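With one protein chain held back, the other chains of the complex are shown just where they sit.
Chain nomenclature is as follows: A and B, assigned in order of appearance, with residue numbering initiated at 1 for each chain independently.
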Amino acid sequence: MESMIKFLWLIPASPLLAAGVCALLARRQRRLSAGLAIGAISISFVVSCAAFLTTLHGGRAIRNFRWFDYGTTSVQLGFVLDPLGAIMAVMVTGISLLIFIYSLGYMAKDENFTRFFCFLALFAAAMLGLILANSLLLFFICWELVGLASYLLIGFWFQKPSAAAAAKKAFIVTRIGDLGFLVGMLFLYASKGTLLFYDGGSGCLEGGFVASTLICLLIFCGAVGKSGQLPLHVWLPDAMEGPTPVSALIHAATMVAAGVFLIARVYPLMTPESLQVVTWVGALTAVFAASIAVAQNDIKRILAYSTVSQLGYMMMGLGVGGVSVGMFHLLTHAGFKALLFLGAGSVIHGCHKEQNIANMGGLRKRMPVTFATYAVGMMALCGVPLFSGFWSKDAILDAAHDWRISQVPFYFGLFGAFLTAFYMTRQMCAIFFGKPATGGAEHAHESPFVMTFPLMILAGVAAVAGFFGTPIWPWFQTYLSGRKAGFDWPIVLLSTALVIAAIVLSGWIYSRASRENDPLETAQPALFALLRRKFFVDELYDATIVRLTAAFAMFADWLDRVVLGGLVRAMCWLTLALGRLDRNVDESVVNGGFDVGTETVRGSGKWVSRWQNGQVQRYLRMIGLAFCGLLLLLLWGSR
Amino acid sequence: MLNEFAFLLCAALTLAGAVAAMTLRNLVHCALCAAGAFAGLAALYLQLDAQFVGFAQFLVYVGAIAILIVFTVLLTRGAEIRPGESTASPAPWMGLLVGVLVLACLIGSIVASPGLFRVPSQTARASVQQIGEQLMNQYVLPLETIGLLLTAALLGAVVIALREPPDK
Partner (left out) sequence: MTTPLAHYLILAALLFSIGLAGALTRRNAILVLLGIELMLNAANLNFIAFWRFGPHPEKLTGLMFVLFSIAIGAAEAAIGLALVIAIYRHRRTAQLDRLDSLKG
């Protein structure tokens, strides 16, 4: 592992280099840009796998370096190679590679192909830097870069006003969380004196140092923003304006998981009170988002709310069970959610840009590969036994059941699982079963191999990945620290029963339903409207915070224009007046004074010259008088 | 006693001549009275045992300068007496005042030094041989310079007073 750390920099550096070169390429050099990006991410994948292999027996390798000095201290950054980082790096590089390949097909007809791969490579570089960072500062830098890449990619089709607005919303809302993160970081630096995670015993996470709850909560703010927890979840559904590969990579598998990764990374720092907060926030988010997803009609939006809900599960898992519980679900979720999103992209591509599930139907026969892989992903998400999601979600429910503080998160988790199965079945029925609703669905075709190939790979992963963490072979739990893998039969049976019940119920309702009216809507119109309108959270924000900010902005503008501008104008006027006064003084006093002086000299000279009247005798008289005076002076002086 | 009387006589002559020279209307009369004053002074020099100087005074002043003045008077039609016209310059009382003032200063300074009223005892002898020796030994430079000066004065006077030829 010590020798491996020397090559660790390759993992973020090669996509970064690819991004840099792609930025300089012309729009028509498509193959070169795609090749660079895919090549770079493959290199990163290979190195990550190698690094992963070296960490199989645990341990940690560190490489710190000094960034700059100030005064007697210096700011240090560094890389760390440990099990948590290694497995995350393998997941990110692997999924990125598959999605890059998928994008070759999906974005083939887009004219900004080169720019897309440049941004994707930039994102990959930033995400990998974040994973391997040993310093909270380097982590934050990469965190912001990831946010930037997300903004660029959400607003990729910036000519659409909704896409531009969604990109801005994403950036601004995550910024609010990042503010808390930054303040927490500053407090941490003030209390510990270093931002390095591991530093030979003096890092933040070493020596049993536990930060104050305030610091932990502030750092959690960053995670709330980035991972779309309540109340900063509003940007994630709107982020679906970006292309589907972007949604799959960034807003399902990797970037939104960065918040969970943050909490996992700084886990030794967290106080029990802050972990309680994490759990409650996660649990609430899980149920909140799942209930909204029941009433949505856009294929990607359903998946987006599903992501928010599953992120809530991950946070809950971290809070009740520790690093391994949360991270297990993160990894399995990455697999099946990427699969679901790519499948949705395939459906959209096949139905010629149709995204409303009410306008689809009967695609089972027309897009078989997509259907099969989508079904695998759906079952993994719902937690159908033996699929990967089942193992990881069960681990969470198990840990929640054993949580001494309260059982409410457990019940929330169960309710959330029910809802998840319910809406996913609703979605499946609407898309793949029944009769095609529109011509687009009628003439749907299967996607090209370059797009279905990653789907198949991911389906395999989604099916199998869970086996790494089963109680029979608890490799994952030993690999990462956390709760020991237990197997509580009652809970397993309960959760499985709930899932099957939900699938059956939903299937029964929706396979008979007509396209125009949703049965739930007709049954409970008020509740359905509330869910459809996302609990009016966006409207609430608009009425309060946005309005407040706009008013403040107007006030600030008035202040700048009238008060400060007026002040500047006053200073200007004052300076001009002073200048005029100065000139007047110069002209009247200085010049006038000089003139008067010279006039006096001239006048006196003229007067004196009149003494010389040409009369010689007068001169002689003067000499005589002077002689008398001189004589008197001498006589007086000699006395 | 005789000395005193002689002094007073010469002094009176000198002063009378001086006053007359300065006040008479006719310029030739003025010149001649001035000559008289010069003569009186020459007598005083003789009394003071400066015989050479006395004779030199007589020769130069009475014999040359007074005559020169007469010539000049005649050449500039100063001999014509214009009746009614004053001979005084504008504001003559100012000049008189200055003269009186100077006299007062001088007399005052003389009177203020009591040592001057003593009568001396030594005798003075200034033979021509002594004068000649002094001139040739100590005062040879001034002598030569005086010669130069006189030459220049002579030439200068001629040049200045030369009647300019009329332009053709």
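One rule holds for everything that comes next: a residue touches a chain if its C-beta (ideal position, glycine included) is under 8 Å from a C-beta of that chain, and two chains touch if they have at least 3 such contacts.
What you see is a predicted model, and the numbers here were worked out from it, not measured in a lab.
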Selected residue (touches chain absent from view) among A:Arg366, A:Lys534 or A:Arg621: A:Arg621
Footprint left on subunit A by the chain that the document does not show: 609-617, 620-621, 624
Missing-chain contacts mapped onto subunit B: 1, 3-4, 7, 11, 14-15, 18-19, 21-23, 27, 30-31, 34, 37-38, 41, 44-45, 48-50, 52-53, 56-57, 60-61, 64-65, 68-69, 71-73, 75-76, 78, 86-90, 92, 94-96, 98-100, 102-103, 106-107, 110-111, 116-120, 122, 124-126, 130-131, 134-135, 138-139, 142, 146, 149-150, 152-154, 156-158, 160-161, 163
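Convention: only the chains that are shown with their structure count from here on.
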Residues of subunit A that touch subunit B when the two form their complex: 615, 617, 621, 624-625, 627-628, 631-632, 635
List of subunit B residues in touch with subunit A within their complex: 89-90, 94-95, 98-99, 101-102, 105-106, 108-109, 112
